[in-house]
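Partial view: only certain chains, each at its native spot in the assembly.
We call the chains A, B, C and D, going by the order they appear; numbering starts again at 1 in every chain.
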Amino acid sequence: MRENKLRQMVADGGKIANAWLAIPSSISAEVVAHAGFPSVTVDMQHGMVELQAAFSMFQAISTTDAVPMARVNWNDPAMIMKALDAGAYGIICPMVNNREQAEAFVGACRYAPVGYRSIGAPRGALYGGADYYAKANETVLAIAMIETAEAMSNLDEIMSVPTLDGIYIGPNDLARSIGYPPKPDPEEPEVVAAIDTILAAAKRHNLMACIHTSGGDMAKRYFARGFDLCTLMNEVGLMAQKCREAIAEAHS
Amino acid sequence: MRENKLRQMVADGGKIANAWLAIPSSISAEVVAHAGFPSVTVDMQHGMVELQAAFSMFQAISTTDAVPMARVNWNDPAMIMKALDAGAYGIICPMVNNREQAEAFVGACRYAPVGYRSIGAPRGALYGGADYYAKANETVLAIAMIETAEAMSNLDEIMSVPTLDGIYIGPNDLARSIGYPPKPDPEEPEVVAAIDTILAAAKRHNLMACIHTSGGDMAKRYFARGFDLCTLMNEVGLMAQKCREAIAEAHS
Amino acid sequence: MRENKLRQMVADGGKIANAWLAIPSSISAEVVAHAGFPSVTVDMQHGMVELQAAFSMFQAISTTDAVPMARVNWNDPAMIMKALDAGAYGIICPMVNNREQAEAFVGACRYAPVGYRSIGAPRGALYGGADYYAKANETVLAIAMIETAEAMSNLDEIMSVPTLDGIYIGPNDLARSIGYPPKPDPEEPEVVAAIDTILAAAKRHNLMACIHTSGGDMAKRYFARGFDLCTLMNEVGLMAQKCREAIAEAHS
Amino acid sequence: MRENKLRQMVADGGKIANAWLAIPSSISAEVVAHAGFPSVTVDMQHGMVELQAAFSMFQAISTTDAVPMARVNWNDPAMIMKALDAGAYGIICPMVNNREQAEAFVGACRYAPVGYRSIGAPRGALYGGADYYAKANETVLAIAMIETAEAMSNLDEIMSVPTLDGIYIGPNDLARSIGYPPKPDPEEPEVVAAIDTILAAAKRHNLMACIHTSGGDMAKRYFARGFDLCTLMNEVGLMAQKCREAIAEAHS
């Protein structure tokens, strides 16, 4: 089975600059996948992307050696399994708040006897190879989002679920959940401290530590703090920023 | 009929920073339309956009007050008329090389007796208003691309076609056509001179002078030279640039 | 944030003629949105519309000042949140039968600390404005469908859920659930009495009272009975009716 | 090969109430096809329909016994042949203005030796039957639009082209072309006289006489004048009318 190169990158120290796709188009997906990101994640939660579009986006990513991943819209086994069947090599699941939810999530990512994923992954096998069913459990990444006060109370219970591979912090939801306004790059000490707490727990459980950032500058700072993977905003946000910069420059 | 505000902007001195859409998605189109461009052009030639996607992109642009335009894929009356029917307030037509082609192009943009555009513009009338058929001829812009050596030989014949509103320079094709490698921001004196020649002709014929640029910096320089409208690369190019910048910053 | 004008209309006496979209097309959506309805609802339950199509339909509605709403396919937080993220200013949720379901529904519509909606609404913020996250909880409408015998037994428990804005009666399901054949415009006294009971409860709880109707005539009668919002069948039913009328007239 | 029942209907006196589809959706197409029209035409010119959507619309029509037809976007052999390959049993071609254009149009509808249509109609053969290639020339209808002053000057030259089956009048373009404002139901004597002239010529050449109408009332009058086929506006126009009627009734 085609290797999941993110596993080796984490072992080698991480610093994975992850792309995030919100535009439901294989055209923009392919351009982003060629830009140099080691992994490209299709955002099916807050992105405007449903599965039918995601299928073609995974194909577009597969024209490169970037690792395709999906942020699913909810802790929903049907969605998780379809994203995996379509060739996602990692699932980022929102709102994992307790042990039960974490087990349901991870179980959906693993074939029996580890979990309850259903067999039949036509594109997974095209992309991964003929031994997909034998090796998928060890290859695809299961990454739980930690982004609520409830999850903060259950960090060890969540993070000790067998075969969970990593956690992913959503700073906006985390901030709002603990009483602060959402900010992409948090400044309030309590929010920053919560992030540190989660990071420390991830290190303790030997999990991949991932976080959403507002772009290159914040990612640099969070790589320095020990995160393995930082998502650089999303493609549509980067595009909008550059549009505004170009307009300003044209009129300067 | 809803006014075409580009006409007033040209009268007021121009400096129109035009957006260019190559991604066949109404999602990215709406984001770009909100970024502050006074006009947004759907590129149906070198963009990956066909008419079915363009229809929804024009709708997305219409959620803002940016002026919707189309660069059609060829000097083809069926395509030109459908883009206009869909609400485009300007057509940029590639490869207009001689008088006959210019007349065919402009005629496709105008209802009888000026031209031969067929009547029936359901979305045009929704967007423009109930008096669309009476006023469309004076409202929508017909802009011919000047981008070949042949066109250079026929500047006055082309530019004097009645009701032609403007010309648009494609530096890449122009450069290659006169013997130089294509460059988004031309440096060779002969290419630059050709641009100047076209610009001067446009001024002489009182036409809107438009050019494709590599982004804000080149646009600023070409506004200063007298161009009324500069396209700021395209949205997918700006996005790819920003992706590479963000990756570099994250690892700096 | 862009105001939700339905709130003011209800305060002013209601009589909101709501459109209902079952065709998965932004083209028909835009035409309906221009027809004069103050609100236009995308029906993702019995309409043939999935989220990917709904995104472009919300854009089409946004070219007008009609308020965009969604009837989601189920009491499913992923679907509710995605419809809101896409710019829906109201959610109509089917089959809300008890307190727990009502709380789950309303919670999915509200950001913390009121509910558990996840932050990240790219189109919501484009449509609503930059202060979307601060004001969405007070702006978007949460409307529960009351359409089963079980719900009839739990009217007060459901209607007293904090921040629930309104209820919506589906006459067909309600009739069948209490033992009568489904009819768009119910005649059986027991069905009519059930509607009256629900209406009275809504008034008692100061909620917006909404109902599905078979068209203009039934809507007129139900406005007179005190309903704030009447849906006028759906666009595809109106189209089919008019087709049959036109054929009959042509052959009369 | 499946019979083209329009041929028999014309022989039996015509009065074909034709539907016209402008919404690019197989959902609305199927609803219209079930409404009772003997023929349903996909409008690829002024409708918002491109071929990819038209394919699924032809499928939707084929769930009924309504005859599928297409109004192509231009006198373009590629488009005409693809619509036929997709199962259209009739082609209505806009802007046929002279003998040469009429021959080009009809030739694109016919296999050699009559015309130059290319062989390979996967859906045509599914819909029509295994003997499609042998019998298509005699089955599919070729109908030329007569809608310009130029065409008025060439009626006999156009109408005598071998195997042309009918003509179709577009009142809006015809009116504008001869100097009057476009009206769906023309009143100016000169426009009405032009329609009569075309009708008389069609009768003289034994061709099917077809016209676009503003709906049932106009169709009734034009059936009485001798037209074989009257199109009843289009589905989106009928829908918009009914929406406005329903709103007015609700508030009456």
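The rule we apply is simple: contacts are C-beta pairs under 8 Å (C-beta built on N, C-alpha and C of every residue); 3 or more make two chains touch, one makes a residue touch a chain.
Please read these numbers as outputs of a predicted model, since none were measured by experiment.
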{"item": "Total identical subunits in the assembly as filed, 4 in place", "value": "6"}
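Rule of thumb we're sticking to: only the chains that are shown with their structure count from here on.
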{"item": "Chain whose Cα centroid lies at the greatest distance from that of subunit D", "value": "A"}
{"item": "Self-contact between copies subunit A and subunit B, residue sets same or different by half", "value": "same"}
{"item": "Mean-CA-position distance for subunit D and subunit A (Å)", "value": "52"}
{"item": "Computed distance of Cα centres, subunit B from subunit A, in Å", "value": "39"}
{"item": "Two or more partner chains touched - positions in subunit B", "value": "27, 31, 34, 55, 122-123"}
{"item": "Chain-level touch network, classified as line, ring, star, complete or other", "value": "other"}
{"item": "Chain-chain contacts as defined at top", "value": "A-B, A-C, B-C, B-D, C-D"}
{"item": "Residues of subunit D that touch subunit B when the two form their complex", "value": "22, 24, 45-48, 50, 52-53, 73-74, 76, 79, 94-95, 147-148, 170, 172-173, 176-177, 179, 181-182, 236"}
{"item": "Interfacial residue positions of subunit B with respect to subunit A in the complex", "value": "15, 17, 19, 22-25, 27-28, 31-32, 34-37, 48, 215-217, 219-220, 223, 230, 232-233, 235-236, 238-252"}
{"item": "Subunit C - residues contacting subunit B, complex", "value": "26-27, 30-31, 34, 55-56, 59-60, 62-63, 122-123, 126-127"}
